[in-house]
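Only one protein chain is missing; all other protein chains are in place.
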Amino acid sequence: MSVQSTVRPEWTVVIDPVLQKELEQHIFVTNWPKLLEMIDTVYNWGRRSSLWPLGFGLACCAIEMICSACSRFDISRFGAEVFRGSPRQADVMIVSGTVTKTMMPMIARLYDQMPEPKYVISMGACASGGGPFKEGYNVVSGIDKYLPVDVYVPGCPPTPQALLNGLIALQKKIDGESLADAVWYKPEVERDIPVPVLGPDLIDVRFLEITAEKTAQGVLDAIQADMPKPLIIPAPQPEKAEEPAAAQASAAAAPMSAADKLRAKMGGAKPAEAPAAEAPKPAAKPAAPAKKIKKAEARPSLVWLGNDKLKALSDRLNGEFGAGTSTIIEAGLLIPADRLLAVGKFLRDDRSTRYDYLASLQSVHYEDCIEVNYHLDSTVHPGTLIELRVRTDEAEGKGEVPSLTDIWPGAEFQEREVFDMMGVRFKGHPNLTRILMWEGYAYYPLRKDFLEPYYEGPTKVFDSRVEEGHGHHFRSEELNPYGTNLKIPRGYEDWDKLSSNDDVKGKNLMPGGVQISELETDQFVVSMGPQHPSTHGVFRMNLRVDGETVVGLKPVMGYMHRNHEKIGERNTYLMNFPFTDRLDYLTSMGNNFGYALAVEQLMGDDAKVPERAEYIRVIMAELTRVASHMWAIGFFLNDIGAFFTPALYAIEERELILDLFEWASGSRMMCNYFRFGGVAFDLPKGWKERCHKFVYDRLDGKIDELDKLLTGNEILLDRCKGIGALTAEQAIAWSTAGPVLRASGVNYDIRRAAPYSIYDRFDFNVIVGKNGDLFDRYYVRLQEMRESVKILKQAVRDLPEGPILPGKKSYQIKVPAGEAYSRVENPKGELGYYVVSDGSATAYRYHVRSPSFINLTSLETMCVGATVADVVGILGSLDIVLGEVDR
Amino acid sequence: MVYNYIFIGLLILVAAAFAAGPLVAVALLSPKKRSATKSETYECGVLTVGDSWVKFRMQYYLYAILFVLFDVETVFLYPWAVSYGGLGFFALIEMIIFVVMLLVGLAYAWARGALRWL
Partner (left out) sequence: MLEIIGLIIKISIVVGVTQGAVAYLILVERKIAAFSQDRIGPNRVGPLGLLQPIVDGVKMFLKEDVTPNYVNKPIFILAPFLSIVTAMIGFAVVPFGPVGPNGPGLFDGPIQFQIAPGIDIGLLYIFAVGSLAVYGVILAGYSSNNKYSFLGGLRSSAQIISYEIPMGLSVLGIVLLASSLDLNTIIQWQDKNAWGIFVQPLGFFIFLICAFAETNRLPFDLPESEQELVGGFHTEYSSMKFGMFFLGEYLHVITVSFLVVILYLGGWDPPFVSLGDSGWLMAILKVGTLITKVLAMIVFVMWIRWTLPRFRYDRLMELAWKRMIPLAIGNTVVTALILQLIRR
């Protein structure tokens, strides 16, 4: 090592070489580099062993990040358990999960606000490169597009061990650093990341000019113009005329033949000709049907009113409001928009119908219209589900439908979602703004004619990913002229109006307030979230507070919107299973269940689930419920201030359940275990015994322990009793579901109200609360775990031998055309999947009725008048998971 | 006696030195990379809206006023408690009257809703 230049003068004095050697042997510091080395050692040692992470989690990975703190993994051994809520006190930012465009400005700002030296761990496939959600229109293709990443942790999600490994890797990296080249001591190095702007899309201000230039050229539009487009089918018509079904089927089928070739490709068969770039605009082109599309039985859901009663109801409506009020289409009632309000009011209030519960609301983009449809059920006569349809203008931004928020307030967020995704306006809606995307986003993404920036074809797997097609793989970035996930309409010109100081998502949702004390005091608006220790992810609430009292609250969401539905329309049916895992990432088995039921409803007898598989499904679903409720209770306690201890105890039990999942399915969190007509694998040998032991010998005791330690706690009672109460009427009106609904005293559990699978065979009680306050929600969950254990005991005992799939394992799923809505009682509430099939390999429309999202509709009502501390508790009692809220 | 207060003064000096030390050390040692975004107010990753320094709720001031009242009264009780051993029965009566006055004040504040948190 040549150190001559840095040797201090007094050390350059020529001394006896023997003495010099002696000195070097026995004295540590003989020259500058050595001194520096020593300082570096201390400097690095200090920083490496005290890495305090910024406490924020984005998506699924955040759950594993939290688990890394639990007793099994214990990140505290490395001195890194001190998750700081404020970036000012954090050393490392663990980007845990999908980075969305909506969230990116916040992440950049938080990163900038962290003091030097700071590090970034990119946790999981999504944070590293977009992961499974990469082609989503609201997903950033990796955090490293913006932030300098120090360590990438692979996995989807990485297990806690993997994160610990990442932490150790970061420690090693820090060990190799030296003060001499530490960038944070160099004033000339720019470490700040400019905050990107939410304009027509997420715009990186560093490349503003080139972006503007390319937009003006319209390069992306030109490329996408040549791509095969997804088909747009006409809306189903009433079966009045002779053979109209056939005519309609032919209309639907006509383009199918061309599309089939295209879609066949995903199966591996390569069609000779080029992909149907000339794919006809599926407009009325009454070509002879190539083959008849198989049609599924028309029914809105498995348990519903029934054809005869629906006919009677329809006739009654026609009698009441004049002919033409109600037309039966595919077992749903088509109502003209102008009579919708009257019909809705009638259906809700009439004694014989009492459709007081709006289960789900969604929209479908057809060739000739946009259909908004409503699934209604009655809590008085459960299981009498019907579907209403309203149709409106198809043209972008033209559609308008009356808002039903006055009849079913629970429609509020769902209507906003339809507006956001389809551009349908709802007349009379109190606050019709975009809910998941931001105001100013250029497109209505769920319209069939919207192609994502990374669009390559109507069905995955895209050509670019298949090696044979091109000779090598393409990265999506290479196919987009911007080089990133970006799409801006050609005419966009307001470039100079873009400002990163513009809070486009939140500024329209500033709560107004009322003066509550006679003395005039100032109220202020404070934003809780998106990065906040107790918003359960990247949820945000704009609070207006007067002192400690909340006088106004507006939830702001969409920070985790990762385009589940749009991606679901490109996925083949089977391919979509792993995506459902990532909806509510605490309950992947339950999500699988719902999705499987929806498609099985379309497939009918082709997917008849064998006995053994039914039992396995129920066992998995109930284990999921226990795991999810454990988590919910633990973190609810955390929210009301019990510092992590109950949460970590709850996680311990959850870990044991995840072990069972991992053993059966191969993955602890994202199980991807269900298949149409059964489950993916049979239970491994010994699984049943272990589950038996767990269920019979351990769970009851642990639930009792939680009950004993928590339920009687004075402070807990004080914090929970009477807070955030919803009356039964309110709970129904707001379309709340699951434990939230039942805590308010409504006996409505999908497992009993609209039984699916084999739940009718088990003996269990539906737990119902009384007051609908925080305590009841907590206690209902606790009791539900006991009931789940009851079911589990029966199911494990009775688990029969036999096949687990109706036929052979199949990768090509034929799904007949039609629509289906499946409902399962997920731990969070009613999880519904609405699937429209056109007979092709992918779903034509795929919508998720997510309980977390809809339960949030009532948040504002519950919180106004409460205190800041209550807001956190109320949110915790709703038990939301952001992956499902924003999808 | 006064001597002892000098001790306290010394302690304050030493404590101040101990407290100032880290501040100075950090000012000398730590990196300084200021930037516009870093200097913004933190509010969960979004920009803050409106001023934080506002006319705040009355309740806090009410409590402050009540505090001053009660604290002074508490201080009056200390000398009484110290010398209670040497005082007669009358001292007890006097104290009870005094305390009752205190309690009446509290009851008044309670009844008027000054202790209620809106």
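The letters A and B name the chains in turn, as written, and every chain counts its residues from 1.
Basically, a contact is a pair of C-beta atoms (placed from the backbone, for glycine too) under 8 Å apart; a residue touches a chain by one contact, two chains touch by 3 or more.
Quick caveat, the model's predicted, so the values are computed rather than measured.
For the chain missing from the display, the contacting residue among A:P533, A:P610, A:G678 or A:G724 is A:P533, taking the whole complex into account. Residues 42-43, 45-47, 49-50, 70-71, 74, 76-79, 81, 84-86, 88-89, 91, 113, 115-117, 184, 524, 526, 532-534, 545, 548, 637-645, 648-649, 652, 713, 715-716, 718-719, 867-872 are the ones on chain A that touch the missing chain.
Seen across the whole complex, the unshown chain contacts chain B at 1, 3-5, 7-8, 10-12, 14-16, 18-20, 22-23, 25-27, 29-33, 38-44, 48, 52-53, 56, 59-60, 63-64, 66-67, 70-71, 74-75, 77-78, 81-86, 89, 92, 95-96, 99, 102-103, 106, 109-110, 115, 117.
In this section, only the chains that are shown with their structure count from here on.
As a whole-number value, the distance joining the C-alpha centres of chain A and chain B reads 47 Å. Looking at the complex, you find that chain A touches chain B at residues 86-88, 106-110, 112-113, 115-117, 182, 184-185, 187, 191-193, 195, 501, 503, 506, 510, 516-517, 519-532, 540, 546-549. Chain B meets chain A in the complex at residues 31-33, 35-38, 40, 42-52, 54-60, 117-118.
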